[in-house]
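So the structure is just underneath, and the comments pick up after that.
One chain of protein is taken out of this complex; the other chains stay put.
What follows is subunit A.
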Amino acid sequence: MQFMLLFSRQGKLRLQKWYVPLSDKERKKISRDLVQTILARKPKMCSFLEWRDLKIVYKRYASLYFCCAVEDQDNELITLEIIHRYVELLDKYFGSVCELDIIFNFEKAYFILDEFLLGGEAQETSKKNVLKAIEQADLLQEVHSVLLQFSAL
């Protein structure tokens, strides 16, 4: 995977994960153009499109668009499954996730993504294991911050 973008129906970016080295300016330009292109598509249209020289796979969940750019040899259908798996993970974590959860807890959305995908590829194929790992990491963070408070006293 080259990058993953989450954006709202108004075109506001909610999450952007880049796995290829691009400058800030280039990233902004690509995001802007791609978001425009996808928002212009009608609801029943194909989830795949060829844009510039990339293969784009996108799917809309409620008010959020999940969009991935994959390489030529990648299987588009399994990419749809990857997107779906990520949504399921978010849903399990936040409990019936909605866009606001992702806005106010964006850093957690990133942490979950980083437990599921690494370097653009899926690292853990079991939902349960991903959620377990995040739980543990969160616990570690809690413990550390509690310790911090104690040491400050």
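In this text, a contact is a pair of C-beta atoms (placed from the backbone, for glycine too) under 8 Å apart; a residue touches a chain by one contact, two chains touch by 3 or more; residues count from 1.
FYI, contacts and distances are computed from a predicted model.
According to its UniProt record, the chain left out of view corresponds to "AP-1 complex subunit gamma" among "AP-1 complex subunit gamma", "L-aspartate oxidase", "Sodium/hydrogen exchanger" or "Coatomer subunit alpha". Residues 13-19, 21-23, 28, 42, 44-50, 73, 75-78, 80-82, 85, 103-108, 110-111, 114, 118-119, 121-129, 133, 136-138, 140-142, 144-145, 148-149, 152 are the ones on subunit A that touch the missing chain.
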